[in-house]
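A protein chain is absent from this complex, but the other protein chains hold their places.
In this document, chain identifiers A and B correspond to the written order of the chains, with residue numbering beginning at 1 in each.
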Amino acid sequence: MSHLESTVFATLRKTGIRFYILFGVLAALVVWGVFAYIYQLIEGLGVTGLSRPVYWGIYLTNFVFFIGISHAGTLISAILRVTQANWRRSITRIAEAVTVFALCVGGLQILIDMGRPDRILNMIFYGRYQSVFLWDLTCIGIYFMSSITYLYLPMIPDFARMRDKLTDIARWRKWLYTLAALGWKGNHEQHRRLEIAIAIMAIAIIPIAVSVHTVVSWIFGMTVQPMWHSTIFGPYFVVGAIFSGIATLFIAMAIMRKVLRLEAWLTDKQFDYLGLLLLVMSAFWCYFTFAEYLTTVYSALTHEMHVADAKLYGEYAWAFWLMVFCNAVVPFAILTRRAGRTVMGTVIASVFINIGMWLERFTIVAPTLTRPSLAFEHAIYQPSWVEISITVGSLALFALLFVIFFKLFPSLAIWEVEEGIEIEERNRINKQLSLEDLRAMEKA
Amino acid sequence: MARWTMAIDLDKCLGCQACTVACRMENNTPIAGPEQAEKGRAILWNEVIPFVEGEYPNVTARYIPRPCMHCDDPLCVKVCPVKATYKNEEGTVLVDYERCIGCRFCTVACPYTVRYFNWHEPYYPESLKAHLNPDVPIRPKGVVEKCTFCVQRLQRARAKAEAEGRVFLASDYVPACVQTCTGRARYFGDLDDPTSLVSQLLKSPRAFRLLEELGTKPKVFYLREG
Partner (left out) sequence: METLYWLINTQTLGGLVVVIVFGVVVTLYFFMLRWIVAGANVADDGDT
């Protein structure tokens, strides 16, 4: 058994006390969130800090945030696959898992935000396509199914390997792996077909992912509310999504690298290259933000200025400027230097970026609603303990799903990483051979 | 088919809020209580909004009574995912309380913020319970509601005309706020009838609509002060 295989299988074989502690803490937070939700279900949305006209608050913020995070994965993994970046091999599994779980938690936020969750199926029974919510349902649904498939496909050979080699595990797990391996034999033809399927999925998922965050932004863009009604929102949201997605991927990678001892495969190279990508996304984000705010403030339409004032100098100024600090200042300060693009550096930047991107979503959702066009007294919005509990519970749920998943399934695409090592080996030998040829020629 | 329209003469409006109270009694809007009202959760289908401009001693206060605008191009209808809010054939925008999923997309899309949400189970003090209007359904927790131009009065007026064996006239139908208005500032009628009072008033140079530039084409219009 290779070093790679034994390292990856180690966590699947043995479960230490640390796992149970982590599991317990996360589960407790989730239970607390569920408790808060049940309370809200019984009492009504009056237990939140929402009011008229601030009808949407941090549930919608969370929705946009989690759907944004989901872009980490699949999109990054797809782009890297399509461009045949060899260093992607050890991070695609983690990235794809981030996507699937972020989508689960993101979708849940809409259910949590609904006044009548018992009538959710009305969206199908009475669905009318002019509503942006139907577009969201379509795109997020397709994205969810595609991400699961895209996560699953490269796992099939790994399932077969676990089926064959992990003999000392519980019976239900053996049964699970056997079932999920779909009778994988790993012959040449099957490998060829798998590679084709993965290649098709990688290409198809890019437009799907872009469509998802575009229609999410259109929930706001299609209204006439000041500072929501903006044509830039589609691309702005997509860029922000990829930005926060990569940041989340960094945090997940760093933790798994340490806990599961994957240092040999999640190397400085991955952190360096992805760090550059993160920096590029930060630059994009800065550009979009600057363009959006300058256009608003320069033309200074009355209703838009009420909102812009609230964000730039008013009661949301703390959130706005903290967002600028987190999304622009910190990434540029850390990631522009090679010495900053280490595991530590990228993780620090990523934590700031995730906070910053959550604030970005918040400063888009809330301030506009506190300043309706038909000017009456400005409203204030203060999230209640219920909303905060559910938010914390949602974050914990995201982490919990992640932890459970990687307790049961390998953290790297073993066969893909092996293939990558082979390719590198071959390249090295080829290079050596050609060098020897050269020398031989020189001698002759 | 009629197209029901309301005109409000701001010269005649006293800001007495009798319309707000009449609307509440007619339409069974639940009582929020002072604490919830403070949070901005009072449900007042017909709110009188004060606009105070300037600083002492040069202050002007104006009042704009604000029912639902019953737009011809309603943004709330556009965004509703389940067609719980819809424009009926007479141009009135209504809500199906049995279908609404409480997503509040309509409430954030409406630029006039005329739509209200039931944050809690509706509450009525004992003294009020005996006086609830049997023609208007009580809205459950978690759905959106708003001014209906007292559509139940239209139905009743039609039924009454039919029972009496006569033709239904536009003047048979009057919403509660119009009927109550102390200063007789409100007019109601059929916009499709060029001879109706509202059609005549709309030609006045004083006539204007709220946020006209948004292109929602409200069917509530105002007559400017002055």
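Note that a contact is a pair of C-beta atoms (placed from the backbone, for glycine too) under 8 Å apart; a residue touches a chain by one contact, two chains touch by 3 or more.
Note that the structure is predicted; figures quoted are calculated from it, not measured.
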Omitted-chain contact residue, chosen from A:13, A:165 or A:193: A:193
Among A:182, A:203 or A:264, residue touching the chain not depicted: A:182
Touching the absent chain when the full complex is considered, from A:21, A:111, A:124 or A:301: A:124
On subunit A, residues whose C-beta touches the chain left out of the figure: 123-131, 134, 137-138, 141-142, 145-146, 149, 153, 156, 182-185, 187-194, 197, 200
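Assume only the chains that are shown with their structure count from here on.
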Intercentroid distance (Cα basis), subunit B paired with subunit A, Å: 44
Of all residues in subunit B, those that touch subunit A in their complex: 36, 39-41, 49, 51, 66, 75, 78-84, 99-105, 107-109, 111-113, 116-121, 140-144, 210-211, 214
Subunit A - residues contacting subunit B, complex: 43-46, 50-56, 110, 113-117, 119-120, 122-123, 125-128, 130-134, 219, 222-225, 369, 372-376, 379
